[in-house]
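Here the complex is missing a single protein chain, while all its other protein chains stay put.
A and B are the chain letters, set down in written order, and residue numbers restart from 1 in every chain.
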Amino acid sequence: MQRPLAIAIMAFCCSALTAVSVSAGEPLSGAIDRLIADGADGPLAARSDDAEFLRRVTLDFVGHIPTADSVRAFLGDSSANKRSMLIDKLLAADTFAEQWANRLSVMMLERQDLGKVPDEDWLKYLHQSLQGAPRWNEMVRAMIAGSGKGEERPAMKFLGAGDQHRLTEDIGRLLLGMDLECARCHDHPSVDDWKQAHYWGLFAYVNQTKLSEPHAVDKQVYFVESLATEKVEFESVFVNGKEFTGPKLPDGEEVPIPKFEKGQEFERPAADGMPAVPKFRPRERLADDLTSKSNAYFVRNSVNRIWFLLMGRGLSHPLDQMHRENPPSHPALMDLLAEEFVAHEFDLKWLLREIASSESYQRSSRLPDGVKSVEPSSYRSALHRALTPEQLLHAILRASGNLAQVEAVKGNPAAGTQKFDQRGYFTGTNKDLPQSLDEIRAIFVQTFAQPAGVAEVDFSPGLNKSLFLMNDRLILHWLEPHGGNLVSQLGKENAAEAIAENLYLSVLSRFPDEAEQLEVAGYLQANTARRDAALGDLVWALLCSTEFRLNH
Amino acid sequence: MNTPALDLKQAWVSRELAHDRQLYRAQFSPDGRSIAAVGQDKLVHIWQLEGGENKTTLDAHRAWVSSMAFHPDDDLLFTADYHGIIHCWNYRDPDKGPRWTIPDADRGNVRALAVTPDGHHLISAGDDRVVKVWSTKEGKTVAHLKGHAECVFSLAISPDGKHLVSGDLLGIIRQWSIGDGWKPVRELDATLLHTRGEDFLADVGGVRSFAFSDDGKLLAAGGMKEAQSNAFCPGKPTVLIYDWASGEKTSELGINGKSDGPFNALRFLGDKFLAGHTEQLHTPSELAFWDIDQPEPLHSLKNHSAYDLSLHPDGRQLLAPCYVSGGSTGNGVRDRKREDYTPNGSALRIFSLFAKPENKAGG
Partner (left out) sequence: MMDPNQYCQPHEHAMSRRKMLGVIGGTAGFGSLLQPAVAEAIAKKEKQVCLIWLDGGMSQYESWHPLPDSQFAGPFRSIKTSVPGIHFSELMPHTAKIAHKISVIRTMATQDPNHSTGVPRMQRGDPLNRGVDYPYLGSAIAKLLGPADPALPPYIWIKPGNGGFIHHEAGFLGAKYGALALGDGRAPIHIHRPASISADADAARQALREKANERFTAYRGAAEIDAYETSYDMAQQLMARKDIFDDSGLAPRDRERYGQHPLGRHILRARGLLEAGVRFVKVSSHHWDTHGDNFNMSQRLVPQIDQPFAALVDDLDERGMLDDVLVIVMSEFGRSPVINSRLGRDHWPDCWSLALAGCGIKRGAVIGNTTADGAFVDDEGYDIGDLFHTIFTVLGINPRRAKYRHKGQKLAIANDECRAIKELML
């Protein structure tokens, strides 16, 4: 019988510890750089310049591009530690919580809106959790336990509508790095490490879970567990013979199903329309077992995903293929991140700070001199990452100077109560423009996001998305001069140099070089008869540029 | 003979007749002494239950036999197949061919047959959407009842012999008066048993089975709701109960365990107990018993997919043709030898609905 994977990993961790543990005084960020440099098969890119860094870290931490003024200020600041101070400032901002609520929501729910918790409440809950010093294990524990009570109620949105098989697969993929879908009916056909027993052991934690009827008093629905009396039975469609398992995490201990005397199984009798509460509640147990420090799958998956969100590629990639035939690109680094995350009690902001403080994160995305290409898994240069649909929207609004106008519409009673006909907008029957940020965001999500249920990991540019940016009425509306937006501001300037500077600082968050300045001047000169439109063209061209579209 | 008390929670398999091909319909003869069963092998199988399992076959169909019905009095058995052919047999006389044949009872599958209690009329329905009435004597056309917009899966006749119900793929139940012009009376809504998701290529589900309570006050309609796809066609097996007088749907019954196929068969046991069987992919399905005042079964037995239920005239035994794996089910041939790759079979299981006697061996 093969050694369980976790033991193998732990053994490796132990041996790795003596070789590569953080030496006294070496921050994690330093260790990251050392291990990345050790694994590099060629020269490393130079450090990012200030503009590159400012834009990147602002997008990553608070989901915005910096304003033209912030760019000027940061570039003009001569303090030696301005980068680390910026990181601290961003981590403490309320917009950090807002942006990361969104990113974690997309990661955990993949834009599905299932179950009885409104999206609004869920996002607000995540937002609150991310203020202060959020601990990732606690956040996940609340999502699995799904008590449905008090302030933690929205956490149960992760449990969706209580579809037990879907939940088993989601937990596998999103929390353990294991895509177990194929293991439901038989041992995984191509991944030796993943067995049908893994699937059903996980399933046995959640197979008593379901949504209740509304509570007689507070009218809310809750997740309840019925009485577990037997192990779960499963059979491979390939191999005859029934097998049985109780709740069991991969390489974890099987949880024995307690036998109670008849009449003794329940802790609380049925009341108020709620069923009786059994003493043994496997899903509640899962909340603890899954998020335990000793669950290597959970710890490694967590650090892998956090690393991915900042660095653009998991150390283990794809993110749900963490098994021995797909080892991490930097095994010692993976072990170290896991170990340190546990040592710091799953402190999310701490880990983000450490990664962002590393040279590996702050490296430029421009290739080292003389190098034509690098392997993405080497991190020798920073990776190019897509802006999320929400980031793209906000960036376009801020860059084009229309953000204030749109935000003013939210909460404006005159904005109207009729639901905006989004389908008609895309088929051409609705000739209106969306007004509020919510309506506009929905348009952007439909155009740029992955379909519901698909992980948002890779950049997937599309002809339809480019056509949108080219021809959509809303985009073009933002490029007409009104409400103090960028085009209207640029229209008030005379000097081409000032126009170029404002344009590039606002849209690309950097100063233009000489060639770019000349191009702006030349373009305006050639289009004096249609100056406003020409200014719109200039803004449009940069908004649709690759430099704008990507986080680099 | 001592009729044991009905005790559904003690139901047990008292007899099993094996067959090497899948059988989809099985019924007790009206005198309870024989069983007829039909299915994939195109034959009509007759077993005598007493006197050492005497078995005969009736051979005339050239396609899967999809439905059957006994005449209540005469020794007649009606069988119909996927190619729209109905044969009438004297089942005690296996060496003779059919008494009569309707060669074109449907342009496709004849999915259901029923015989009126007075024995005069045979009703058939299926793919061509028309409920047809024939004389049992000679198989002559009596009436064509039109109105269904999709294929008809099921038929039943009310215990008083006055009304006929037919159920279709779209979840519509049509009620017709028997005799006296064979008129449409009303429609009952069972559309819950039909699903057509936006990306489906076909309608899924339908009213697959009926049962009337003995006193005729209730009609049960069986199928499945909330089908997830038209590929695996998994859904939630569901029984709808209607108050016959008002036509109102009064309750919805489900199962305890895991099963994702429709209720293929329902049988009332008296006025308020109901039995139903579903089907499930690969793993065991469920024979469920309800007190119809409760939505959850009062008792269930794990049993592989079964496609019919027949109640013995003594009211104490249920017959179900059940799927039996031949060991070759599943994706691809894999490690099996070609010669070992064989079709799945059946077991005709008789469930005795009372406690197993203490001294009875085997079972």
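As a convention for this text, a residue touches a chain if its C-beta (ideal position, glycine included) is under 8 Å from a C-beta of that chain, and two chains touch if they have at least 3 such contacts.
Note that the coordinates shown come from a computational prediction; the quantities given were computed from them, not determined experimentally.
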Exercise for the section: Check the options B:54, B:294 or B:331 and report the residue that touches the missing chain. Expected result: B:331
Practice task
Could you tell which one of A:182, A:277, A:442 or A:455 touches the chain left off the display?
Solution key: A:182
Practice task
Have a look at B:10, B:158, B:230 or B:251 and name the one touching the chain we're not showing.
Solution key: B:230
Handout entry: Sole residue of B:63, B:142 or B:298 that reaches the chain not shown, by the stated touch rule
Key = B:63
Exercise for the section: Could I get the residues of subunit B that touch the absent chain, sorted low to high? Expected result: 21-22, 40, 63-64, 66, 81-83, 108-109, 199-204, 229-234, 260-261, 279-282, 285, 304-305, 323, 325-326, 328-334, 338, 341-344
Exercise for the section: Spell out, residue by residue, where the missing chain touches subunit A. Expected result: 181-182, 189-190, 237, 365-367, 372-374, 383-386, 426-428, 451, 458-468, 470-473, 476, 515-516, 519, 523, 527, 530, 533, 537-538, 540-542, 544-547, 549-550, 552
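Here, only the chains that are shown with their structure count from here on.
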Completion exercise
Rounded to the nearest Å, the gap between Cα centres of subunit A and subunit B is 53
Exercise for the section: Would you tell me which residues of subunit B are touching subunit A in their complex? Expected result: 282-283, 327, 329-331, 334
Fill in the blank from the handout: Interface with subunit B, subunit A side, in the complex: residues 235, 237-238, 240
